[in-house]
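Apart from one protein chain that is not included, each protein chain of the complex appears where it belongs.
And now, chain A:
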Amino acid sequence: MRKGLSGVITLILLTFLISACSGGNTATSTNTNQTPATNDGTTASTEIKDGGNLIIGVAADPVILNPNYAGDRVSLTIDQALYAPLFQVNDGKKTFYLADSLTLSEDNLTYTLKLKSGLTWHDGEKLTADDVVFTIDSILDEKQNSMLRANLFIGDKPVKAVKVDDLTVEFKLPQVSPAFEATLVQVFPIPKHIFENETDLEKSTKNANPVGSGPFKFKEYKAGEYVTLERFDNYFGGKPHLDSVTYRIAKDTNAANLALQSGEINIKYLDPQDVGTIEASNNFEILPYSEGRLSYLLFNANSDRGALAKKEVRQALSLALSRDEIIQAAYSSSEYADPAKSFLTPDALFYTNDVPSFDNDVEKAKELLQSAGVSDLKLRLIVSSGNKAQEAISLYVQQKLKAIGAEVELQNMDASAYGQKFSDMNSTDFELAIAGYIMGYDPDAYRILYTSTADSNYSHYNNAEVDKLFNEGAGEADVTKRGEIYKKIQEIIADDAPIYPIANTKTIVAVSKNYGGLEEAVLKPVVIFEDLSKIYLK
């Protein structure tokens, strides 16, 4: 969905939050519809009422309620209700929010964005093209340290935002870039009249009292307790049904599950192993949905033992493993994880699962190792301890690789140590790691992971053809040609096996049956719902 978001999530996943997608047991029958649009959250016969409050459980305090800096799951979730985006994209289709239209010029170098007329900020000021330009400029300003900055660079040149009139902004690209739309999806305008005289937007005291343009406006934040937003009557999408939305900070999962049952929380993420208990109370809709996440085993070609630099060895290790078995071991049921073969996730443009796959063939694995002249492999697998899914996968991998004569040493470490080792490009003291990422819908976002000189190429994958194709794909305006390029990349990467893709895991959300309008609100990766204004109390 969103590029920055994706990166963030990769990072979050590297550190603590995998639990949301982690494995468990006792999966019971649930609604397994894959797309949000078909979740049976509402019944047509219920009449929509106004009023009422909604409490959403979140796992931590928000770091900062300013979308230029929001990188953590909680801030992103709250910002989604507090600020309105220009537009969002679901299954390749645009839903316009602040924007009325987005058109691309003949030469594919200028995007013209028209805003809806009569937009206002929560404080009543007009929202105009000036705010959009101000937002883009402050993201680009290197002194402001915005997390989104790199996204607004194409090649090494920045995108320029120019005001045409009060409702029109032109984005001038330095070169053709179809992925730019995916960047704009992440831009949530911030108010110029609030921030224009602030020297440091990130440290500004104005962030303690955020003014947005979303369906709910800021009411109060009690550190360590909750953030409350209240209805914004002038929301351009129509007056929201609920009076208020509160994000309750609940750090302990078990206690939060009890609070869900006692009614102190109405919506929260569930681990697969908790679904049974919550579902049994019969008071909740259980909604598993895809966050576009890939769980995978990383091969570090840069390790000082050098073993994984050979493609045949990586293929052999992949052949020794079985996706279906891992899914059973780590996610306990195929309901919460689909086997994956491509490095792209199913929500991505041009995704295909029709790629070379190395899976579950021990004999062939042994042959490959023999022909590569490799024996007595000794591998170190780093694991973030406390992460149930990772621990289960690591034990499975250790067991299975023994069958092809590879000895795996498990190195369990705490989340921050794991995060540091994993994301340090100079780490040479491990061969294998279990990880996951959410990169968003445009395949160009994956360039940072798989091109040879990228900063986040953790597997140290190096294939000149892939580098070239990624560059071509980024600048190809023709959809058909672009699709062919990314299909080709998927095939090459699958064959080179810099990672062993395991599964596209799902996130599970429980919503109290007292609430309706879930279908219209649209389940959304990371932020739970795209538009909270549509939710109502039955």
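As a working rule, contacts are C-beta pairs under 8 Å (C-beta built on N, C-alpha and C of every residue); 3 or more make two chains touch, one makes a residue touch a chain; residues count from 1.
By our rule, contacts and distances are computed from a predicted model.
> Determine which name in "Zinc protease", "Peptide permease", "Iron-containing redox enzyme family protein" or "Sporulation protein YqfC" the UniProt entry assigns to the undisplayed chain of the complex.
Options "Zinc protease", "Peptide permease", "Iron-containing redox enzyme family protein" or "Sporulation protein YqfC" narrow down to "Peptide permease" for the missing chain.
> Which listed residue, A:157, A:172 or A:222, touches the chain dropped from view?
A:222
> In the full complex, which of A:82, A:159, A:259 or A:275 touches the chain missing from this view?
A:259
> Which listed residue, A:196, A:455 or A:478, touches the chain dropped from view?
Candidates A:196, A:455 or A:478; residue touching the omitted chain: A:455.
> Considering the entire assembly, which residues of chain A contact the chain that has been omitted?
Counting only chain A, the missing chain is touched by 3-4, 6-8, 10-11, 14-16, 53, 55, 60-61, 63-64, 71, 142, 145, 147, 149-151, 153, 202-203, 222-226, 228, 244, 246, 248-252, 254-256, 258-259, 261-262, 264-265, 413-417, 419-421, 423, 445, 448-449, 455-456.
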